[in-house]
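Missing here is one protein chain; the remaining ones are kept as they sit in the complex.
Chain lettering (A and B) follows the sequence in which the chains are written, and residue indices restart at 1 in each chain.
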Amino acid sequence: MFYSIRHVTRFRYSAPVRESVMELRMQPRSEGPQSLRSFQLVTQPRAQLFAYTDQFGNAVYHFNAVREHEELRIEATAVVELGNFRPLPEAADAQEWSRYNPLNLTNDHFDFMEPSRFARMSPELGAYMTANGLDEPEGDALSALKMLNTTIRSTLEYEPGVTEVHSPVEHALGAKRGVCQDFAHIMIAIARAWKIPARYVSGYLYQGRAHGDRADGGATHAWVEAWLPSFGWVGFDPTNGTLAAERHIRAAVGRDYADVPPTRGTFKGIAQSELAIAVQVEPTQAPTRNDDFLRIARPISSPAPTPSMPELYYRQQQQQQQ
Amino acid sequence: MALQRLTLSGMGQDIKIHNQDFGGPDPSIGLAHLPRAGEDTPYKAYALGAAYDEMFARDGSLRSHYEQLGIRLATLAPDELLRRQQACELSFLQQGITFTLYNDAQQTERIIPTDLLPRIITAREWDRIERGLKQRIVALNLFLRDIYGEARVLKDGIIPRSMIFGSRHYRREMRGISVPHDAYINVCGTDLVRRENGAFVVLEDNLRVPSGVSYMLANRDVVRRAFPAVFRSVGVRPIEHYPQALLATLKSLVSLEDVSIAVLTPGVFNSAYFEHAFLARQMGVELVEGRDLLVNDNIVYTRTTSGLKRVDVVYRRIDDDFIDPLAFREDSSLGVSGLFNAYRAGNVVIANALGTGIADDKAVYAYVPQLIRYYLSEDPILGQVETFLCREPKALSHVLANLDKLVVKAVGESGGYGMLVGPHATSEERAKFAERLTSEPDNYIAQPTIQLSTAPTFVDGTVDARHVDLRPFVLHGSETTIVPGALTRVAIRKGSLVVNSSQGGGSKDTWVVAR
Partner (left out) sequence: MLSRVADSLYWMARYTERAEHTARLIAVKLESMIEQTHEDAMASWKRVATALSGEAFVKQEDAFDITNALAFERTNPSSLVSSLRLARENARHVREQLSTEVWEHLNRLHLRLQPVTARAIWVHQPARLFREVLEEFQALEGVTVSTLSHGEGWYFLELGRYSERAQLISRLLDVHFGGASKVQPGYFDWIVLLKFCTAFEPYTKLYTAAVHPERIAGFLLFDEEFPHAVRFAVHRLCDALTRVAPGAPPPRKAAVERLAGRLRAAIDYGQIEELMHAGRLAPFLEEISSSCEQIHEAMYAAYISYGAEAVM
């Protein structure tokens, strides 16, 4: 199956800004059934692009735009081939739990078992676990994860605008609603509490609501991969209560959202910035549409302006010299 | 021992001091015997205790390398020492060598008290220290290359993986990045203490943003002028070339003819700003703040009135967290966006490298002797203080049972904060600390209270013993250089073991004898 993905990101600033520096994590990964066929990035203003591979194996592009600009636009186009997924059994065997041992768990798993910035335990999360019978995993590892996946799906409503990009999971838990990012963080935190390595996947989902998905197709998507010794990294989509399979295109993996924001940047200037995103995923036979379907996601608060003298004083002071 | 009379050239304010030195009587005249602690002026009140004293042996007799100084002090007029101490302080004030103290609500600029009595180390003692420090920095750099590479040391089970990966100073971003000469640590200030039995041991390494070298140099400048004759007759090794040695070390990190270097400072409000400016000036390189730098197309530049100038090496005095808002803390206004990516691409060198903090982690400290054996197949030359890692249950129960005898430190904090000095704390303080220990044991280590050695210090008009430590500075680039001197820090309060300047300690000039 071939998919073409078009991901447009547009920042608009209320006043001209300069010296924008930005990192992008949008290139789909080539791993397992997924292989990247082509990838292209175009920026406006035009900029020299640089790339590196981060510690999680994600392709990261970066560029800077020095001159004054009022808008920054990034367009990524990719063609990805998704091969057949090896079907998973209904459940793992009873010995699967015992395979989580120092022999099988390597350095690479370590990061995904520790609490991270957004995916960590808290009293609210503990209460949610207790209320939903999630304090201990039930049955074998695979079944337990599947149940966790569907429990999140059924106990939390999908609603954008309640939480924000930097919200801790407590916001979603308190409101009992959130978006894919929140659900992924919750599942990861609980899986880690069960001592299962779990990581955050940022990427794209083909089709969206038409397919019975709760989330729209027109945005990036977030889901979870949990590691099972007999099966490797298995994808779960707690937003939709399904396994992540042929409709999920993986762009970046990390401990949580903080490791893999699709865009991350700084700029100089005193301005509010407004972010608009459009994502379009199609099987490649379909014609590509133009971008008058951009919709405003949500305004982002501007970065801190140049600090006032007392604040600068405080910040510089706080640099401990040993 | 007669003093030589030298002709005086115009040396400005030095003349007054020199006059006294050369106009006075032959110092050995009038002394029946070498002065003894507790008996002769000005050492009548000099208290010898359990600690090793630098100047006097246990029986009160003068150690041979302190003889010249000991005699000189005994033959000075009573007010003379006070006058010289005051001249010393005035000189510091006039030069603006000030340090802003963290806990000082008023944030006034203060001078770190410099005690004018030098601390003297023999050539043989120094030789061992030097060899030990060289060995140590080589091992630590190999350790860093390993944990940011293959991590064999973890695979071989030498250090628990969670201690490394769980430390907030371990920077995953550094994995796979190659560093010139594999020299991650370019400047290290290692704190040594001398134990009751006279042996120097390592107390802690400081290899993120070590400071204090400017005081080492300023102290030498001032104390040498306070005791010029003794200085000459003792035969002290020079240290003034430190800035040149630092410059050479930084240059060695880039294989270019013309290397452009900048010292990156947090700014004028930082407590060590004076040192940043001093070193930049002495090396003849630019002093910059984050806002002076710009990264464009992965290359680092400084903004000058004549245009952008490329930077090859950044000697940074800003912590990892704040150095690049794109790579690390996004709320940092002190750093430069994109600096780390330029570093990753090899377009700029950062000294010290990012992520060195894991090597001066207080818990990793306990493993350093094993690391030396593991990487160098050698026995460590310098010993350490025995350390209990509270993350180990047996160690934790020992620590809790003996809080009144131990010094407990939070892992990963420097400057003497987050610390409990058991014997000096109230039972309430100990109880509160015990709570912290039980709730997050991984975060603490404990060491027995050591009697730091004492050295003669001018206090209350007389000479008395005060606890001191020793911080030599190790430079490492294409080779290792250690300038023969150190910052000796002294606890001004009688009996106090806390020597950190940020908590009211003082410092001394350190004399390493040439022969």
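Following the convention adopted for this analysis, a residue touches a chain if its C-beta (ideal position, glycine included) is under 8 Å from a C-beta of that chain, and two chains touch if they have at least 3 such contacts.
This is a predicted model, so every value here is computed, not measured.
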Worksheet item: Of B:83, B:145, B:195 or B:291, which residue touches the hidden chain?
Response: B:291
Worksheet item: Thinking of the whole complex, not just what is shown, which of A:46, A:67 or A:86 touches the missing chain?
Response: A:67
Response to the item:
Where B:61, B:167, B:302 or B:449 are the choices, the one touching the absent chain is B:302
Response to the item:
On chain B, the omitted chain is touched by residues 94, 96, 267-268, 277, 281, 286-289, 291-292, 294, 296, 301-308
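Here, only the chains that are shown with their structure count from here on.
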Practice prompt. Quick one: report the Å distance separating chain A from chain B, using the average Cα coordinate of each chain.
Written response: 44
Item to complete: Show which residues of chain A lie in contact with chain B when the two form their complex.
Response: 19, 21, 23, 48, 50, 52, 54-55, 62, 64, 66, 107, 110-111, 114, 264-266, 303-304, 306-307, 312-317, 319-322
Practice prompt. Write out the stretch or stretches of chain B touching chain A in their complex.
Written response: 100, 102, 107, 151, 154-155, 161-162, 165-166, 172-173, 175-176, 189, 206, 208-211, 266-273, 275, 294-298, 317-319, 322, 325-326, 330-334, 337-338, 341, 344-345, 360, 414-415
